[in-house]
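Take this structure first; my questions come after.
Excluded from the complex is one protein chain; the other protein chains are retained at their positions.
Each chain carries a letter (A and B) given by its place in the written order, and its residues are counted from 1.
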Amino acid sequence: MELSRRRAIHLGMLGTVGAMIGGTAACSTSTSGGSGGGTNSIDFWYWQDGLSEKVVDDAVKRFTSVSLKPQQIGGDFRQKLTTTMASGAFVPGITGIKGEDFASFTPQADRFVNLLDHGADKLAGQYLSWKWKKGMTKDGKLIGFPIDIGPTAHFYRRDIFAKAGLPTDPDKVGAQMSTWDDYFAAGVELKKAVPTAHMVSEAWSVYNVAVSAAPARYIDENEHFIGDQDHIHTAWNYAIKAIRLGLDAKVQSGSTDWNAGLANGSLPSQTGAAWGAADIQSGAKNTSGNWGVALSPGGSGNIGGSFLAITKECSKPDVAFEIISWILSPENQARGFTDSALFPSTPATYAMPALTAPDPFFGGQVTIQVLGQAAQKIPVQYESPNDQAVSAPYQNELTNVESNGKDPDAAWADAITEAKKIGQRLGVS
Amino acid sequence: MAVLRPARPVPTPSMQTGAAGPGRATGFRRVRSHWPQYLAISPFYLLFSVFGLFPALFSLYLAFHRWDGLGEMQFVGLKNFQYLLGDGTFWLALRNTFIIWFLSTVPMLFVALAIAAMLNSTVRFTAFYRIAYFIPNITSLVAMAIFFGAVFSTNFGLVNVVLQAVHLPAVHWLTNPLGMKIVVATVTTWQWTGYNTIIYLAGLQAIPSEVYEAAKVDGAGPIQTFVRITIPLLRPIILFTVVVSTITGMQTFTEPQVLFGNNGTLTANTGGAGHGALTMVLYFYHQAFDNHDFGYGAAIAWAVFLVVMVFAAINWRLVQRRET
Partner (left out) sequence: MRANRFRGLGPHLVLLVGVAISVFPFYWMIVMATNTTSDIYRYPPKLTIGGELATNLSHVFEKIHFFAAMGNTIVVAVSTTVLVLFFDSLAAFTFAKFDFPGKRILFALLIGIFMLPAQLSLIPQFITMVKLGWAGQLQALIVPAAANAFGIFWMRQYITGAVPDDLLDAARLDGCGFFRQYWHVALPTIRPGLAFLGIYTFIAAWNDYVWPLIVLVNPDQLTLQVALSQLNRSYNQDYSMIMAAALLAVAPLVIMFVLVARNFIADAVKGAVRG
């Protein structure tokens, strides 16, 4: 009875609303809205600093067999892309996809062109293998072409470390603080020598970096929940240890306190992705020359980094592939680094002059020597489409421990319960 | 819905509609005789049926499905609603929304009424004041977020500097659950007080000055005049502000999103540390546009609708009762 009534409602709704939606979702090719940019033009969406604007402009001049129409989309890029793709009209032929959103597009792989059909496999060797695999679906289609990556590293203040009797040379810092335990031990030293300084600005910066270096994330390739296993628990325990030792300043990155802490030396150490260097530079301009970059404690990981994709609506996928592989060639990735601080996904670029110049902000250090090394050591992690949803409770419970003094064991148990619950609804077993 | 009656019986409406004679014609003729009225209200309902009805039905349909925005929809029956009932985060968001609403709306409306009354009785510089009080409404959200983030920051914020100057302990405004709600409420109050002031002022201007003359003749003082005459005459406007603040307050989204939405490390739109500033609509937005769970998002949105409706009806009743 109950079932049949529900079914009746369902069918009734299908009749009225469903027909309209079905019509739009399925018949994307039939709409006359200029999908993919018409017969001889290709709409190309990316975001500010998602690619080097100069390279994109050059691509427009270079590929004249089509009219390439680049457009920088502001605001919530994913929201705009999803809405447009759902409607089936005005879908760009080429689009950027942000790293954190990429996994959620993989279930819709059939709405994108498999780049292997256009000869992408010949280029595979030029790109970091773990990044290349990230752009693939489980059944081996390549839908995302690598733009940049976000290798993790350890940024530190040489002057403050010197004051605490800690090493200041990048290699020595990397060697002495290669594990989280060593890093925390150095933090204790630091606090003894400079009482106002905290090694860790917030527990999340330990946890997040540690998870990014783990062999797996919260969900495995069979969509099983593995967030209660050791690789996550270990990362969690490191974050808790930082709080327990009193090394955690409890200052959120990007906040006023954070910027002030970077500038005045109370936050002399930051662990995070390479692109975070830009935030440190703008937050603490007056400390130029005093910073150093070392390998991250606990091994290298990756946070962020984007892709280019070609949609099924694209009128000339062959040309589109030529365009994206040209824009993201090792030579042009060097320009991406110079113009928009995009960390290249092509190891050949690391030897180019754009990257090997000494960086005055980091005391003349050639940062690529460290970051390039980090980039090659990154583990291949499977990222499920539901990874973000499932990871939210960990983050929430960690802040509960950090700011509200919640018992860490209770918080860990609650995080797992909640993550499992969310996962179940989304079809994670 | 039946409780959403007009604030007061519409004065002498029947005598205005002369065409409908006392004999009470049949339904159709009664309807037809009112064609100018239907024509007058038709633009809104026409626009609504084209641009509003489809989205509303669509979202209702979505609430019974799983949909990531791109793939096939999958019918899940009442599962989204079942999950919602057991979803602690939603209930936390509901509680947060009410606390933030209370902390912002109550001071906001009282202060706005006081400022409006003062503005109405001063003659000089009124244009200047009106513009000045309306400025928060057009201040850039990004500027606002940076500014208040700095004012409430733990080590260097103005608020904590003042607290410490009077020997009170500093508060972690941006990570403490109650502190975060106070910050959101402060920003909301800051941004919308001037707006409500203008509303009240427009209402006060409509009160004929003869009414005040009469009160003066009767020997009523300023406070007495305000309570006995101004407030009752302003009741339709007060009702408006209470209902609108309830509806918009229950849908609070922008302020917590801008203040605690994207600080670089935490997952976007989860309302900051410990979900301290997570409101219902922010949670909806997070589920729909960050987790790509449009079905569950729609279920949350309909729950928000239900909460808003019940609560707005209660408030409507409360304001209305005082009147009689």
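Keep in mind that, in the parts below, a residue touches a chain if its C-beta (ideal position, glycine included) is under 8 Å from a C-beta of that chain, and two chains touch if they have at least 3 such contacts.
Note that this is a predicted model, so its numbers are computed, not measured.
Visitor: So one chain is hidden, and I want to know which residue out of B:81, B:147 or B:226 touches that hidden chain in the complete assembly.
Guide: Going through B:81, B:147 or B:226 one by one, B:147 is the residue touching the chain not shown.
Visitor: For the chain not shown, which residue from A:48, A:129 or A:356 touches it across the whole complex?
Guide: For the chain that is not drawn, the touching residue is A:48.
Visitor: Touching the missing chain, which residues of chain B?
Guide: Residues 1-2, 4-8, 10-18, 27, 30-31, 34, 36-38, 40-41, 43-45, 47-48, 50-52, 54-56, 58-59, 69, 115, 118-127, 129-140, 142-144, 146-148, 150, 156, 190, 193-195, 198-199, 201-203, 205-207, 209, 212-213, 233-237, 239-240, 243-244, 247, 251, 253, 264, 281, 284-285, 288-289, 294, 297-298, 301, 304-305, 308-309, 312 of chain B touch the chain that is not shown.
Visitor: Mind listing the chain A residues that contact the chain we can't see here?
Guide: These residues touch the chain not displayed: 20-21, 24, 31, 33, 47-50, 69, 71-76, 79-80, 82-84, 86-90, 98, 256, 259-260, 263-264, 275-276, 278-279, 281-286, 341.
Assume only the chains that are shown with their structure count from here on.
Visitor: Between chain A and chain B, what distance separates the C-alpha centroids? Give it in angstrom.
Guide: Those two chain centres are 36 Å apart.
Visitor: Given the complex with chain B, which residues does chain A contribute to the contact?
Guide: My answer: residues 6, 9-10, 13, 16-18, 20-21, 25, 76, 78-79, 82-83, 85-86, 104-105, 107-108, 111, 202, 204-205, 208, 250-257, 260-261, 279, 385-386, 388-389, 391-392, 395-396, 399-400, 402-404, 418, 421, 425-426.
Visitor: Which chain B residues qualify as touching chain A in the complex?
Guide: 54, 57-58, 60-61, 64, 68-73, 75, 77-79, 83, 86, 88-89, 149-150, 153-157, 172, 174-177, 263-267, 270, 273-275, 289-293, 296
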